[in-house]
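Structure provided below as structure tokens; questions to follow.
Note that one protein chain is taken out, while the other chains of the complex remain in position.
And then chain A:
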Amino acid sequence: MNTENIKTAWRRLKNNKFYTAVNVLGLTVSLATAILIILWVQDERSFDQFHHDHEQIYKVSAHMQTSESTAVWDGVPGPIAILAKDIPAVESATRVAYNWSAILVDNATKNQTEGKKIAYVDDSFFSIFHFPLLQGSVSTFLQNKQNILLTPETAIAVFGDENVVGKTVYWQEAPFTVTGLIDQAPQNSSITFDAIVPLSYYAAKFTEGGGNMHWKTIDEDLGNYAFNTYLKIQTNSSSPEIGTQLSNGYKKLRNGESSTLFSADLMSDLHLISADGNKSALRLVQVFTIVSLLLLAIGAVNYINLSTARSLERAKAVGIRKVIGASRTHLFLSFATETIIIFAIALLLAIVSVWALVPGYNAIAGKSLVFSLSNTTVWVYLGVAILVTLLLASIYPALQLTSFHVLKSLKGQSTKNSTSAMLRKGLVVFQFSISIILIIATLVIKQQLSYIRDKNLGYDKEQLFTVNLDWDAVQSYDAIRAELANSPAIENTALTGIYNIANHGEATGDLEWPGKDKNQSIIVTQASIDKNFIPLLNIEMLEGSNFTGLQSDSSSFIINEALAQQIGLKSPYVGQKLTFHDMEGTILGVVKDFHYKSLKEKIGPMIMWTHWYRGALYVKAKPNMAQQAIAAVEAQYKKYPTEFPFKYSFLDSQFDDLYKSDNRTGLLFNIFSGIAIFISVLGLFALTTYEAQIRIKEIGIRKVLGADVLGIIHLLSKDFILLVLIAIVIACPVAWYLMNEWLSSFSYRTSINISLFVIGGIMAVALAYITIGLRAMQAALANPVKSLRDE
């Protein structure tokens, strides 16, 4: 590349503004999108890798085996960490437990902040993980169980500034000395917290509270799966072996009666491959990586197509240069220079666009990505991607152009035109195939999401909201209910232990029934409800009756169909005996299965009873009176002492939250397919423009001979439309296969309707036809005398 090359290339680009603009625009859009996707992918892949020893840090999960399935739990009992310390390959083990909604108070000012997430951590936490302290030291923190570390944000929320070391903060009326300021966990950390307290505090409270049955310390308690347990293991040691050792150790502690298995999985892998082996997150990352590469390819294709198509124009200049003495290297460099300039401009614009788009993109993707020019990973990704694109986009056109025979190119003929025309057609087919696949994918995702939204969940969530009541309010629930019954805005209320019906996870294996096989075990979801719950949610009773509110309820169960089937009960179910948590009782009724979990999961067995604590108030508002209903509930809520502020949530939004990430994926796909189509159509537009330009004389002659406008449009569009049709034929089976794969992650899914392929195809053809038609019409309407005289 020398100055002569740069100068010539720059002038050529300036003299051909339309094509330069098309090339730069196409490449900018594809590069910018690719960068945005890469940022997302990089973030997804970087989870928990900021810990210096991340390659040695493993997380323990519990696998509860039942005859039907395996449930995987994130937390494990406290003694697992103790067992792990005795395994030689384990360098150290640490436990983390959480309080998700703590209220921290500054007693001096009475200022308080709620909803804080407090992590209780073992002493070894700081030697395994990399969470640096901004002020104070770990050793001071570990000296007393009533010490606390605050993040800067929490410190400001409680005290108004960051100079908090030495101050006292109250939590649950106990004083904690702030011994340090800890940096906020990065957004790609699976461990997050607003404050940190020693686990010894938790342990002491546990013991003071009498423990759990015969277990008096958290180091003995085998029943509480509350501890996220992490191991730092020696390099080259086998994690499956450690899992087996933990399982065996646990079984021994359980006197040989346990089918629970434990696994140790690399912590930094768990974000993409969950402990139960589900790889859907990883697959999404892979799909996005591929999409980013395809977008780059589509952008590069535009460049290749335009340069080879326009090679005729350049053939003459190439011929002259060859006559004068240019070697192939000279010529190659001059083309490559042009490509590099276009890429440089596009890259610069792409970087600026990414900068501008990152905030909006974060909102859509639900991330807090930062685009920095010092992000080496992005540059490496991008460098490789650009280099490949650059090579693809410059080598072929350059080789093709430089291989022209001197004499023919001087006369403006190129020798290899038919090959390059074939290639061009192939690339247009490629572009449109990708676009059509993305269109169909978008349509299928959309259909599945609306299928979920509209699916009959087995209960009625309209106008329903929940409020979590504190202890005192629950004790006075009858009075609250009576008051609310007087509100003209409220239809009915119920009290239950189901805090989020879209995703209710309270499960147990503690169920016995007559004829149960000794080796058979089952995980059943449990819920405490009152007599109003089933009618309030309009859950269908298949057999028997609802709870009555009378004393007899206390020895009755209501089960769902799935439970009846799974334990092999014979109809009629009502009156059959069950033992649940050591309580004998009979089945009072059977409800039709309703979705209390994500539609990605099959409805599992469920049992409802009236025992145990219920803290979730369900309120059904009358139509258009939701605000008044909320106000009425709030008034009651405030009558009872609680440290928690009043909060309500509609069942609709709980439901939507569950599918947030799927909705995001859907939206991102919408955007990506839109971009792919835009770039492809842009390329087609430029190709048609060029076609019309070189065939202007032919069009003129045809018009003189009597061709009409439609005829000319047809002439220019028929070849391209054929290409789009071929693309449809290629894209449909691929899209069908890919989308079936995606849908298979949902237990309840829509079937792929043939109409989606028809819609996708029609959209592609229509877009192509409009694009070509616009240009063709211009050519067809031009005065033939003028175009003929141009010669």
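Note that in this section contacts are C-beta pairs under 8 Å (C-beta built on N, C-alpha and C of every residue); 3 or more make two chains touch, one makes a residue touch a chain; residues count from 1.
We adopt the following convention: contacts and distances are computed from a predicted model.
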Hey, which one's the missing chain according to UniProt: "Heme lyase CcmF/NrfE family subunit", "2-oxoisovalerate dehydrogenase subunit beta", "Phosphonate ABC transporter ATP-binding protein" or "Na+/H+ antiporter subunit D"? "Phosphonate ABC transporter ATP-binding protein"
Among the options A:325, A:360 or A:488, which residue touches the chain absent from this view? A:325
Looking at the whole complex, which of A:317, A:701 or A:777 touches the chain that is not displayed? A:317
Residue among A:21, A:363, A:391 or A:407 touching the omitted chain: A:407
Residue-wise, where is chain A in contact with the chain that is not depicted? 2, 4, 7-8, 11-12, 15, 316-317, 319-327, 330, 406-407, 410
